[in-house]
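The complex appears here minus one protein chain, its other protein chains still in place.
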Amino acid sequence: MMTNDHTAATLQLIRDEQDIRDLGYRFADACNRGDVEEFRSLWARDAVWVIDDPMNVRAEGAAAIAGTLAQLRPMWDFFVQMPHAPVVRVDGDRATSTWTVSEHARHAADGRDYVNHARYDDELARTPEGWRYAHRRYGYYFLDDGPRAGAAAAPVRPGPGIH
Amino acid sequence: MMTNDHTAATLQLIRDEQDIRDLGYRFADACNRGDVEEFRSLWARDAVWVIDDPMNVRAEGAAAIAGTLAQLRPMWDFFVQMPHAPVVRVDGDRATSTWTVSEHARHAADGRDYVNHARYDDELARTPEGWRYAHRRYGYYFLDDGPRAGAAAAPVRPGPGIH
Partner (left out) sequence: MMTNDHTAATLQLIRDEQDIRDLGYRFADACNRGDVEEFRSLWARDAVWVIDDPMNVRAEGAAAIAGTLAQLRPMWDFFVQMPHAPVVRVDGDRATSTWTVSEHARHAADGRDYVNHARYDDELARTPEGWRYAHRRYGYYFLDDGPRAGAAAAPVRPGPGIH
């Protein structure tokens, strides 16, 4: 039989791991519904959000991160993020998670599809309100942004919260 | 150290949340294998299954719901449901879950593809046999039902269990 101390530690680790997976699930759910307030609540105050080349998004601070989503989201008629295969490691009050992510969206401007497979590499911090993202970096395995009318068309327009 | 009462409550919540995610996993697995009996076992006796416009399926009661699957499933050469990002909230003997779901199937009649992204919004009830669906509603983010030969072809034929 396990001691009470062992039981408590095992239970806490299971809870932590599930909370970290849940954070990734809530992230996708908030993106897909376009819920900027829910999305903002998932980040630590001084968090950093990076989307790699060729999107080249970098936002710092939960407010700027939420502003970035608020700006990007209307670009799409629909946007669906599908997170897979969470691999979580907890180390005290810090943790990492990695996900295989697929996205499918449609550009509102011209109806072309945006399809990608990527990897989220995350650092998380335990806060008084629970686990929050300290750093998320999205790196592409594959990206199909559809045929564009002109080569000058950029996939992401620079603006507030995008550096 | 946690008290025994706290431990028991935390453990019960973790078990409930996992059982609710498992129900969604078993649902997809039963659909994909075409296992109508397993599918039926996931619903409360007086459950309601709604698939939104343009499919417009509504079935009431576990027997009618299973009958609806039994009728719909042979429409497809293959049918694959992919559930993502479960967000679960437990409140005593009731709970809700939401999922981002993708489906890919092929119409047996003419070989055209059926592809969609959608959202399942669920209400669940704790029963003596475990958590069961009381209400599932499927709402589309995106639907591509393929090019059809005639506009009169309906994606779902009315029949028993479809109202």
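Order of writing sets the labels: A and B. Residues in every chain begin at 1.
To be clear about the criterion, a residue touches a chain if its C-beta (ideal position, glycine included) is under 8 Å from a C-beta of that chain, and two chains touch if they have at least 3 such contacts.
Values in this document were obtained by computation on a predicted structure and should not be read as measured data.
Of the listed residues A:V48, A:M82 or A:A105, the one in contact with the hidden chain in the full complex is A:M82. Only one residue in the set B:Q81, B:T98 or B:N116 touches the chain that does not appear here, and it is B:Q81. In the full complex, subunit B makes contact with the omitted chain through residues 4-5, 7-8, 11, 14-15, 18, 22, 24-26, 28-29, 32-33, 78, 80-84, 104, 106. Contact between subunit A and the absent chain runs through residues 1-2, 4, 7, 10-11, 14, 17-18, 82, 84-88, 98, 100, 102, 117, 119, 141-142.
The criterion applied here is as follows: only the chains that are shown with their structure count from here on.
Averaging Cα coordinates per chain places subunit A and subunit B 26 Å apart.
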